[in-house]
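Scroll down for the structure; my scribbles are underneath it.
What you see is the complex with one protein chain gone and the rest in place.
Chain lettering (A and B) follows the sequence in which the chains are written, and residue indices restart at 1 in each chain.
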């Protein structure tokens, strides 16, 4: 029997795995899809929220503020790019002052440091490109940005380094109570473990409801986004929120750690937990609202659009901790925004709770340090020359838009919990995330995946399942033998 | 640091022609840096015929056209370093490149010719709603899979955009056994050559749906179909109720090309928003002295023959520059895009010239019984009648430098079309 099974390979699941690997425990993580960071964790706003937004007293408020404080240390240990670029909640027009004041007070009550309201002059000094009707703003000094999939990846790699086993394409289809623990039936086999942690994101209701009478329900809330070319990296410095109005919650305009600009999201409750389509209406809405913040959005410079689903819980809050009627079954359910910010705190909280209940000893060999794949684009000439002399694949630039080399792509596949698909490579290296959106590098990335995984081009996928690139060979393989 | 007289970045049709012409002008210290394993650039995958009618008076395929230039480069013994990626250019012409063989190298060039070509606009830039499934390729990516890798992307195909690569791929996919259901074009006219429309679409009964676009993409994993709707030709917005669904596993995009100017920008070269390429003077010299630009990195051409012609000029001028024989007038006239004109090249013309001046541009729309005019200041100095102008075919117009001397008060040169837009 294992000690802990974690269900879900998003930022929370991988975070819990990493924090639990500080203890002498036998841990496995089961991920439904072909890759970790494949749900909410890959398609969100990538913001480290200050914590002014959640209602005081909620778990969201508590863990947001705790998580925010942990980010610098975690990112340093795990070598994850992040930046405290500050957040601004901007009111457009003079009527917003009372609302800003309310947010400020709420933030103070939640324990958020570094909040203040800034006027027109200060706002324009900080953000010269802000829309002409911007009036004043709440400045959130602790606000930041982070790469969410690198964060998830880093957690997973560090967990794997410290002994956690990862199973992918391991959708959980049933959980049963057994003597001394739980039996977890998955598409990758049946496991028994003393404790189970539910980090299943959009499906955390399904998993919880398999074992507990304390039912919850998760509504997928879709958000649609645009990404603008990194030519506009300096358009805005802070992450700029709009003060919610009667017209809606407003649209965020924010730089990303990768230098692009993100516009979004919408918020639309839908029925289908797999429906990550973008829609004409949703995308139009993003532009309409974003243009308040950014009046001259460079429409010819969008590089992509996407949508993500938030796991909105009917309880309007995170569901954290042991289920009341299912001992040793732990929930991290309904973790939506500010879930990414809260993840380090949730992971630590659950790991400590579980370790305590299992009376686990510390793992003396635990190594908290994970190094990212050395990025050619960030090296100076000396470092580049050295990298190439050690590994000549560093001289082979595959993705021209983002300057990603063959060495980085190969390493992304070879690493623990490595890439298995073109999108997996993309999230780990940024190959294909630039302005040509993989037009040039796809054929080469497909070849490298074939070489590393010993598969045929017919088996390479964009993101697992039937998302294949190649339908057939032009010529029958058989002829080669006849020759 | 290696010193070189002329460093050419890119070994495609532009770089090859520039190298040959610089050599023929007398330069003996030329180096071509090419990122791929072989010279030839995009022509390697353009296995269809139709290249070289202007240059060689015969119809060649892409690889054959490229080979003629590669053979010349070999014959002249011009060094070309393949598998070498340029990662930086400074304004004082220090070039950093990496390769497996030589590691990281610095070159100090007297003159640089930018010949990096262009890349295709992706789906993301269109904001087409729907699923983000596999099965959506730029036409050039699909062409690389079929023509160079021997891999077939899919069997039921819709093509969005009617650029030449898209049209060529409609025929190629048909030849390879796929069913091409339609070619869908947003504008009321095609961006491709008439010959390609007839010989790639009409010949095989592939419908060209003008004023249509893809409004939805279906398929959670692999593409399953696209919804196509008619658009209002004025607003380009889809007209509700005109939607039709095409079941397909492949969507090829041929929706425009973008010159690849990351390196130019690093070198401090000024980029024109009209062409997305460098701003150049009549010598094809950019805003940075001694750095020249030619081919599709300068502006997207319709025919490779014109790429070769333009690049040969850049090569010869680069050598003149190296010899100190190229005058660089700071006192220039700007070329303005007038009615019906987009992306005229060159953008700047010296006032004191002895040779005829050539201006190239793309019409901004379809014009019948049109006249293209060049004005120096307020004086019309050249005209050219044309039965038809389309954005798919570039227009070249020459005028005598005499007019610049005659109109010394002129503050700009304007290129414009006189016609009824049809």
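Following the convention adopted for this analysis, a contact is a pair of C-beta atoms (placed from the backbone, for glycine too) under 8 Å apart; a residue touches a chain by one contact, two chains touch by 3 or more.
Keep this in mind: contacts and distances are computed from a predicted model.
Per the UniProt record, the absent chain's protein name among "4Fe-4S Mo/W bis-MGD-type domain-containing protein", "Branched-chain amino acid ABC transporter substrate-binding protein", "Cation/multidrug efflux pump" or "TusE/DsrC/DsvC family sulfur relay protein" is "4Fe-4S Mo/W bis-MGD-type domain-containing protein". The chain we do not see here touches A, B in the full complex. Checked against the full complex, the one of B:197, B:214 or B:413 touching the unshown chain is B:197. Within the complete assembly, B:64 is the residue of B:36, B:64, B:221 or B:262 that touches the hidden chain. Residues touching the missing chain, restricted to chain B, are 44, 47-49, 59, 61, 63-64, 67, 146-151, 175-176, 193-195, 197-199, 202-203, 368, 387-390, 392-393 (touch as defined at the top).
Residues 473-475, 479-480, 483 of chain A touch the missing chain (whole complex, contact as defined above).
Operating definition for what follows: only the chains that are shown with their structure count from here on.
Work out the mean CA point of chain A and of chain B, and you get 38 Å between them.
Considering their complex, residues 226-227, 274, 276-280, 282-283, 300-306, 381, 384-385, 388-389, 392-397, 400-401, 403, 435-440, 442-443, 447, 457, 461-475 of chain A touch chain B. Within the complex formed with chain A, the chain B residues making contact are 35, 83, 85, 87, 96, 98-100, 103-104, 106, 119-120, 122-125, 127, 129-135, 137-138, 140-141, 144-146, 148-155, 176, 215-216, 220-222, 238, 249, 258, 260, 262.
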